[in-house]
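Of the protein chains in this complex, all but one are displayed in their positions.
Take a look at subunit A:
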Amino acid sequence: MTEVVRTVAAKLARAVVVILAAYSASFFLLFVLPGDAVLARIGTTDTIGSADVADLDLELLRAEVGLSDDLWTQYTNGITGLLRGDLGHSLITEQPVTELLGEVLPNTITLTALSLVVSVPLGFALAVLAVNPRSRALRSFASLLPSAYVSLPVFWVGILFVYLFSITLGWFPSNGSQGVASLVLPTAVLSLLGAAQFAQVLISGLRTELGSTYAAVTAPAKGAGRFHTLYRHCLRNASFPFLAVFGLRIGQLLGGAVVVEMVFSRTGLGRLMVDSVKAVDLTVVLGLVVVLAGVYVVVNALVDVGYLLLDPRLRRRNVEVGHD
């Protein structure tokens, strides 16, 4: 029992460190960006229109939102706010950041979760197709697909889908966040990306497992066919490398989600991120960073649990079975 408590405590401590580190790194990186939220709010982030703002008291405006404090004070204020669960107010709209996030998160979570639900089985199916069929041509084709798809830019695929399925065929709406129909195309684009990424890892894992003695000799020597060996023996063992990269690929999937949201003009994390980075809306960007770091931490914790469930060698209770 104490073992479990210690493990959980260590995991939580690490989560806090990861989130704080992500927050700090982003804070200082954003600080060195040119322009600030006050300029952005007036309508310019560069020096082109600087003549028009000459008669405004920029310093006063900056003081209002706390930008004229020195760097260290801003940082400590931010950190203490974060520890209290308060992410501050948008420098642009003055809405609380938590409220802004609350508005967009459900949309993005629905999109990503739906894409995951579709892409994991799709990735597995594609991987099986790339190793199982007797036909060498079919196997080569199936193992080529994922690499081909991941090398296409997401926004390009998105535009292609809009052109094909909305404009030409008129099956699904091309933009918006309302209704189930508006989810279809973004989900399709994103889950194909996920499936392709997962399939790449799974294919190499399956090839390794199929070549190992237990699958290449022992199982067939019992009379197992190729599919039986693949399905009953190799699939689980091939998913360990898959799990290992899953935590990392989630990040790419979220990145894909941002692009997809832009292409399909959906409200969501992606829009908010692009808008607030453009506007140098420090508090909102930092809020987003905290959310994303949190997602990473949670996903990686789930990956660890997944390992424990799938691989008996990692479980603690090691019963020693006698000795020779």
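In this section, a residue touches a chain if its C-beta (ideal position, glycine included) is under 8 Å from a C-beta of that chain, and two chains touch if they have at least 3 such contacts; residues count from 1.
By definition in this document, contacts and distances are computed from a predicted model.
Q: Name the omitted chain as UniProt records it, choosing among "ABC transporter domain-containing protein", "STAS domain-containing protein", "Phosphonate C-P lyase system protein PhnK" or "Beta sliding clamp".
A: "ABC transporter domain-containing protein"
Q: Considering the whole complex, which of A:S135, A:S151 or A:T213 touches the chain not shown?
A: Final answer for the missing-chain contact: A:T213.
Q: What is the set of subunit A residues that contact the non-displayed chain in the whole complex?
A: That gives, for subunit A, the contact residues 212-225, 228, 232-233, 236-237, 310-313, 318-324.
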